[in-house]
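One protein chain is absent from this view; the other protein chains keep their places.
Take a look at subunit A:
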Amino acid sequence: MKHRALHQLKRAVARSSIVRLPLPLARCYSTHPPNAKLNIPIDYATTPLLAHSSQMALRSKELPEEVRNGTTKKMNLFQAINDAMGIALSEDESVVIFGEDVAFGGVFRCTMRLAETHGADRVFNTPLTEQGIMGFGIGLAAEGMRPIAEIQFADYVYPAFDQLVNEAAKFRYRDGACGRSVGGLTVRMPCGGVGHGGLYHSQSPESLFTHIPGLRVIMPRSPAQAKGLLLAAIRSNDPCIFLEPKILYRAAVEQVPTAPYELPLSKAEVLKEGKDVTIVSYGQPLYLCMAAIKQAEQDLGISVELIDLRTVYPWDKKAVFESVRKTGRVMVVHEAMVNAGVGAEVAAAIQEDPDTFNRLEAPVARVAGWSIHNPLLYERFHLPDVARIYDNIKRVLKY
């Protein structure tokens, strides 16, 4: 199937190089409705969620002193991930990187030049088998290595599910007093909508992993965050699932500290303080939230608090509860299907905590993908967008 599609694509490309097609602007993927005020493309060059200057990048109190006194470099998400893996390979010879097509740099360029720099023994291609990649990684980690396995798309992690659920997650538990684990294992996978990824290049399966005790599930929103969280995941002694929003690989560009550093796992980050509503999200939708918040604050004269979970399991309940106790209203935003998504867990935990429940002034809202698969043609109606987030802020306030 993959081959046939490739063949068709190649033919299409070959044709387009010969035939000059007229270009009706309204049909291009990146265009938006002419009168849209909310659903306009995110301007990553100006969003306050990215550090556009060195000072901004080095301001974070989470960074150690020496990193804050160091230099920064402009990087996009894939470069920051590449940087983190380069550091990991340099500082620890037990780190190895493998997966499908990683040797030449990876289909998203995340492993660029790592094989050349660190050797073909440490950065290498595997046969095309996700269950094999995962089992191989578990075996490496079980013998004391720190493998970084890549699943080419989160959509293709399911063949490896047995290895993740029954093996990686349970390894330490069943080994008990023997004390062995596969804590050295980190599994990276590109996830999320990308505009036209259709059914199998768009999925966000994070909530499936949050239902597996033993795994840490992480999703960064930006290059600087990706570097710090990925280094933390690689050095963590628990197996980590690291989901990378692929739409940000090239789009999100910011100043990233050049020194090695970690950002804490299982700790949320308050991106913007507010007093009327709390929005909890992670990954790419944070940019949509920020745009919606800007408009809502302007239109309604309110202030919204925005929280980035960063680690979706085990997640930072304390930070979320504290915020909700302050604002009394909360909304969770994610791309994955609403049913049994991360939002369900966050909402349930909020109503379960007596002090937080007592402070609720409106039902917990969830703005997420509909309960469908990601359809090629309809993605703009399916995934949460600025307008839906904006409208839900209004609804939560009006209750």
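Assume contacts are C-beta pairs under 8 Å (C-beta built on N, C-alpha and C of every residue); 3 or more make two chains touch, one makes a residue touch a chain; residues count from 1.
Assume contacts and distances are computed from a predicted model.
Chemist: From the names "DNA replication complex GINS protein PSF3", "Calcium binding protein p22", "2-oxoisovalerate dehydrogenase subunit alpha" or "Ribosomal RNA-processing protein 40", which one matches the UniProt record for the unseen chain?
Modeler: This omitted chain is identified in its UniProt record as "2-oxoisovalerate dehydrogenase subunit alpha".
Chemist: Which of these touches the unseen chain: A:G86, A:G135 or A:P205?
Modeler: Spelled out, the listed residue whose C-beta touches the missing chain is A:G135.
Chemist: For the chain that's not shown, point to the residue among A:H52, A:K73, A:R109 or A:R359 touching it.
Modeler: A:R109
Chemist: Could you tell which one of A:V96, A:V123, A:M189 or A:I393 touches the chain left off the display?
Modeler: A:V96
Chemist: Name, in rising order, the residues on subunit A that touch the hidden chain in the full complex.
Modeler: Spelled out for subunit A, the touching residues are 2-3, 5-6, 9, 29-30, 44-45, 76, 93, 96, 100-101, 103-105, 107-109, 112-113, 116, 121-122, 124, 126-127, 129, 131-145, 147, 152-153, 155-156, 159, 162-163, 166-167, 170-181, 183, 190, 194-197, 200-201, 213-214, 216, 237-238, 246-247, 249-251, 253, 266, 314, 317-318.
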